[in-house]
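Omission of a single protein chain aside, the complex is shown with its protein chains in their original locations.
Going in written order, the chains are labelled A, B and C, and every chain counts its residues from 1.
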Amino acid sequence: MKDRKLLMIPGPIEFEPEVLAAIGEPTTSHVDPEFIETFGRAIELIRKVWMAPNGQPFILAGSGTLAMDAAGANLIEPGDRALVLSTGLFGERFAELLSRYGADVTLLPFPLGETVDYGRVKEALASGDYKLMTATHVDTSTGVRVDPKPLGRLGREYGVLTVLDGVCSVAGEELRQEEWGIDVVLTASQKAIGVPPGLALLVASERAIAAFEGRKQPVGSYYVDWGSWLPIMRGYEARHPAYFATPPVNLICGLGVSLNRIIAEGLDRRIARHRRLARAFRAGISALGLSQVPTDSAHAANTLTAPRYPDGVSGVEFLGHVRDAGVILAGGLHPEIASEYFRIGHMGAVTEGEILTTIGAVETGLRRSGHRFVPGAGVKAVQEALSDPD
Amino acid sequence: MKDRKLLMIPGPIEFEPEVLAAIGEPTTSHVDPEFIETFGRAIELIRKVWMAPNGQPFILAGSGTLAMDAAGANLIEPGDRALVLSTGLFGERFAELLSRYGADVTLLPFPLGETVDYGRVKEALASGDYKLMTATHVDTSTGVRVDPKPLGRLGREYGVLTVLDGVCSVAGEELRQEEWGIDVVLTASQKAIGVPPGLALLVASERAIAAFEGRKQPVGSYYVDWGSWLPIMRGYEARHPAYFATPPVNLICGLGVSLNRIIAEGLDRRIARHRRLARAFRAGISALGLSQVPTDSAHAANTLTAPRYPDGVSGVEFLGHVRDAGVILAGGLHPEIASEYFRIGHMGAVTEGEILTTIGAVETGLRRSGHRFVPGAGVKAVQEALSDPD
Amino acid sequence: MKDRKLLMIPGPIEFEPEVLAAIGEPTTSHVDPEFIETFGRAIELIRKVWMAPNGQPFILAGSGTLAMDAAGANLIEPGDRALVLSTGLFGERFAELLSRYGADVTLLPFPLGETVDYGRVKEALASGDYKLMTATHVDTSTGVRVDPKPLGRLGREYGVLTVLDGVCSVAGEELRQEEWGIDVVLTASQKAIGVPPGLALLVASERAIAAFEGRKQPVGSYYVDWGSWLPIMRGYEARHPAYFATPPVNLICGLGVSLNRIIAEGLDRRIARHRRLARAFRAGISALGLSQVPTDSAHAANTLTAPRYPDGVSGVEFLGHVRDAGVILAGGLHPEIASEYFRIGHMGAVTEGEILTTIGAVETGLRRSGHRFVPGAGVKAVQEALSDPD
Partner (left out) sequence: MKDRKLLMIPGPIEFEPEVLAAIGEPTTSHVDPEFIETFGRAIELIRKVWMAPNGQPFILAGSGTLAMDAAGANLIEPGDRALVLSTGLFGERFAELLSRYGADVTLLPFPLGETVDYGRVKEALASGDYKLMTATHVDTSTGVRVDPKPLGRLGREYGVLTVLDGVCSVAGEELRQEEWGIDVVLTASQKAIGVPPGLALLVASERAIAAFEGRKQPVGSYYVDWGSWLPIMRGYEARHPAYFATPPVNLICGLGVSLNRIIAEGLDRRIARHRRLARAFRAGISALGLSQVPTDSAHAANTLTAPRYPDGVSGVEFLGHVRDAGVILAGGLHPEIASEYFRIGHMGAVTEGEILTTIGAVETGLRRSGHRFVPGAGVKAVQEALSDPD
């Protein structure tokens, strides 16, 4: 069993005890009236969290990659052209995935640590006849945040479907799917949504559903075919369940609890909290003399931070020291620089105290790794930032 | 929250408190040493439960349908011929699924309630050049059990890959994957494996992996591509984790607990328990004057029972009465006869007491629905059957 | 961890998952607003369950014996005369306890298996100047039930304070403390109240509180002194907590859940359920040829049954066989006949199914112990009794 070490990786995160209690409850039938209500209500709440009042939510047993799969498989037909804006590993994954379903993919990579340059996107759109364009709201491998508003706007302008990989952003970064005109926003449960891993979540716009319904060929993957899931999602939402595959009852009960908490906190307050804590944490990291993978804090994620190790600090050793000090962090993931940086998740129910705890443990880890700095400089900078009027 | 009503549907079932406690524990990192050990050990234990010492297990976030998808997508290339032996709804689903991946499917349906006639299978195999053949060990929609031994034998004889849908059988019915020469056996967690829904489980034989590796075309579905999962499964088994998608940590912790319990009980004893309780339950059903969907008790499943309502009994009303008496049963699923029968799951950690409880509640439901029988006849027959020396 | 064996002893019993979940939640402060509400509400609900709208509830960390201690220590002053009506071991315990606080105790024992003969009580009251009289509503050691109505009536008639030991009765047997004029009714959490052991619960009438307040000498025991607890109980009920000792937060949270469920079921329905299931269980025991410790079923408890072993059956062996069959029963407790009988608790959230399960396991145990009977006779009799219109 996990002890009281603090899990500060970019997913899975520390979950609310109430969510954990819900998933550990005795499993009920998937057609039990109380479960039907829980499932139906979760579908409704997802619309609110995504800010997509006319969108169609899907809740599937699977990982975040399955959510990407669902977007790609349902919207791509062999030969379709797709433009993938890449700010890290997960952009590249989307390119590979879309190719699998027959897409002719143009990968538009941005330099490591930089965000999307929409001027270049516009050029690409102007030059090609794309059906679909994807971007990664926050790339978990780099901590780079992309502004999704131009994505939607350009998509509408050029008649291109837009898919936003929100695995590391939904419920932690500002998102207004419908207002911004984005066709699919997908995520996984174990990130800012706050539910143990095992659920793939996505919302499709009316335009996306129409595109799906106008397909000429069957969906490439059987499991994620929206045609099988639409009656299920609509059925549970109408509180008249239908059967395609047994839903992951316990995880959905946990999802219900977590969505209720998100709504109770209020989306604006929740996003502001993420922003405030991220800014404080970055202040602490800077005060310790560490730089970060994102080239500008203006496009650094609010859900995770990706600091580079200072000279002379070994990642494996450092992460071990931090762990001994009670906090679990993640190493680098992007192959080009994997050994040069580490990653801290700070999303979901994360608190001021956890930010302090984490920067304190980072100080301890750096000190034990031989890095020189003024003891307490990191925690002081965090506390100062938290003291600022917002 | 589920109250103390007994859940006796063919999945999800009543889970062990120890399994539920494990999935409700605070989530740990997917690269935490303790979790690596849990995941690695689960992979090893799956081999034992499937009796496939040289098989390759896969543990994926998803439903049982995803396990079918994984088998089909990885083994079928467009144009391959497939023979689907159907004893209910899930045979038909397999046919549809394989077609999706480009298979040329021959559906060999057996009359409702009857098991596979291997004479007809042999004829079919002799007449066609099949790459793959599937059967449903226990069809959840009919309660019909198929003997998997000839499936493997004929597969080897005719050089055809064999896939056994064991969703409603693995860990409840006798299974010797390697000895019987079956190439893929798949299941879902929420059945006799005894873990809340959300895990797709399968074991591929060396021959199946070789067939996969010899593919000329990429796998149709991105998410289930064994090429992505093999390094993960092999990595965790070697206790050196690799990353493709975040594993469903909590469910895998529950799986570890349940597999340990299955091994501790002993496979032979476990199968014998399922057989003994199923026989007793069928005796009770017969004593109340009800017939069953399987045409012969010799091929009735040991994991579920599918009795037909007696004349004049309405299913909706009856199931409500049974529920009021404290037991939750499932209605019919097979479209041809959905309103004519009901289904009782009795698998996993099911006990003698739960069998008695269930038949008692069935008596109550029948009585309140106006069916005439000797009160106590059902429970007496069950108890007599349980008293028989085994 | 307890496996899925059914715990059918006269406390602790099988608790509702929702109660267990509540006690396993992270502990909150004893002055947290939510806990104050939970505690205050529990005090209010206890009054409803005891049917004592003007009574003063006490909720203390301790066992049922502590609840007896609280009644005795607060109401007895050295030299007071006390009359103890004894129908088993727990009557004797009350005599010993009252003596400890200086009472001059007259023990009025009734023959083993018989209930209180109020004619003899009246004689005793007429002949002595008693301050206090106690009775055991259901004696857990014999399964004998006492009618508490004459207890209250005679107490009022003779100006004697009355204490009812309801450890094995409250929330399982009919109880109307105020209407019946009983001064203290006490119990423990782990019986029909449905909460794991660790809480002593009692309600004192206005008359009892007045007697306490009129004491000339301090209370003999420091911990149970109502003088320390009254401000606490009144404070939490007014939602203004006071401090004497840290309350057992987790157990009180569980108590809140269980009391809510009791009220939701309805006291009348709950008592009727206990009566109906007890009658059915006794029918099963009789059908197997076993007699019971209570000499007449009219005064047999509805919360437990105390059958005698048939000739030739060894208790240790029998209880082991029953356990192997999945049900845990208790051996005899009364020293005179401890090896001659066993005890089955059936209270709290007990269901029809558990009654059937238990009688089925008793059959199995008897059969394996060599007792001869018609297989299924017990379960049949139970089912028949359950089929009777109530």
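Here, a residue touches a chain if its C-beta (ideal position, glycine included) is under 8 Å from a C-beta of that chain, and two chains touch if they have at least 3 such contacts.
Here the structure is a predicted model, which means the values were calculated and not measured.
Enquirer: Which is it among A:I59, A:L202, A:M233 or A:L386 that touches the chain not included here?
Expert: Spelled out, the listed residue whose C-beta touches the missing chain is A:L386.
Enquirer: What chain C residues would touch the chain not displayed?
Expert: Residues in contact with the chain left out: 1-2, 7, 9, 11-15, 20-21, 23-32, 34, 60-66, 68-69, 72-73, 96-97, 100-101, 188, 190, 196-198, 200, 218-225, 243-251, 328, 330, 333.
Enquirer: Please identify, in ascending order, the residues of chain A that touch the omitted chain?
Expert: With respect to the unshown chain, the touching residues of chain A are 1-4, 6, 14, 16-18, 21, 325-327, 349, 351-354, 356-358, 360-361, 363-364, 367, 375-384, 386-387.
Enquirer: Considering the whole complex rather than only what is displayed, give the residues of chain B touching the chain that is not shown.
Expert: 17, 21, 24-26
In this text, only the chains that are shown with their structure count from here on.
Enquirer: Starting from the mean Cα coordinates of chain A and chain C, work out the distance between those two points in Å.
Expert: Centres of chain A and chain C (C-alpha means) sit 54 Å apart.
Enquirer: Taking each chain's centre as the mean position of its Cα atoms, how many Å separate chain B from chain C?
Expert: Distance between chain centres: 45 Å.
Enquirer: Could you say which residues in chain B touch two or more other chains, in rising order?
Expert: Each of 1-2, 14, 21 in chain B touches at least two other chains.
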